[in-house]
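All protein chains but one are shown at their positions in the complex.
Then we have subunit A:
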Amino acid sequence: MTVFVVRRLVLLVVSLFAASVLTFALLRLLPGDAAAAIGGITADEAQLRAVRHELGLDRPLVQQYATWLADVLSGDLGRSQLNGTSVTAELGEKARVTGPLVLGSLALALAGAVPLGVLAALRHRSRVGTGISAASQIGIALPTLWVGLLLVTVFAVQNRRLPAQGFPVEGWAEPGQALRSLVLPWITLALSEGAVLLRFVRSATLDVLGQDFLRTARANGRTRAGALWRHGLRNASGPVVSVLGIQVAALLVGAVVVEKLFALPGAGSMLVADVGNRDLVKVQGEVLVVVAIVLAVGFAVDVGQRLIDPRLRETGR
């Protein structure tokens, strides 16, 4: 197990390094630069050149990359080319919206998907099972944007229970307001993610239900549900945990859409704006952090699976 964790950690670091090179290189392929965004339509060529020089955009790419990497290694993601604010600080600020948004909707999705998925598997031949299954298919098919608009129309515009958009100016200093403004975004994100998760929980449970060891457990006198609870769920959780890792990445992408729809000042909308402004130092810092989160989740999933399933530990894979 220790060998595995160490090997997996080395892989994590190598992947991060590769991601930093890729991010840096890919962003440089975009047409347009920060100088153009700063200077706008009134700047002449001489002004643009001066701005480029000031931002260091005229230095060789390898040199720019090396400077950035050195900063990152010392824990500094750099400064915005447009207004000089610290990327680390601003990411921290935005994480206070995007973090609760993503984690909250993940919790909500799990809370719905696991019991319903198991129920759908247990009753897969009855009306309840097919009903849940069909509903989850619809949940997957519905566009997030549309679901969000619908929720706003019903719960914010028609009956004024929740705010239609926005986040309190004072942020979490107004906890009640902040929570209220996250309710609809949570539901919007959780519906689509939960529907996907539900499908996996259902199929993993169905898979387990057909296994010999469950038949043996039932032969020993346990009920179907009891056998599943005692012996099945742990076996079924392996594939679900894998999918969960991938879904975290999907949630981060979904946050971009939901933050825009609800005008939330989160990391997703910041990233989109920064790409548009060609604030590349900021964008590459943000992308690197997102990549690091996704890689870390992947790492946690791999380790977690081995903790759940001793058979994986023995093969040493």
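Worth pointing out:
Convention: a residue touches a chain if its C-beta (ideal position, glycine included) is under 8 Å from a C-beta of that chain, and two chains touch if they have at least 3 such contacts; residues count from 1.
Following the convention adopted for this analysis, contacts and distances are computed from a predicted model.
Missing chain, UniProt name from the options "ABC transporter substrate-binding protein", "PA14 domain protein", "PucR C-terminal helix-turn-helix domain-containing protein" or "Pyruvate dehydrogenase E1 component alpha subunit": "ABC transporter substrate-binding protein". Interface note: of A:L69, A:A95, A:I140 or A:A164, the residue touching the hidden chain in the full complex is A:A164. Where subunit A meets the chain that is not shown, the touching residues are 15, 19, 22-23, 26-27, 30-33, 36-45, 47-48, 50-51, 82-85, 90, 93-94, 149, 152-153, 156-157, 160, 163-167, 169, 171, 245-246, 249-250, 252-253, 256, 260-266, 269-273, 275-279, 283, 287, 290-291, 294-295, 298-299, 301-302.
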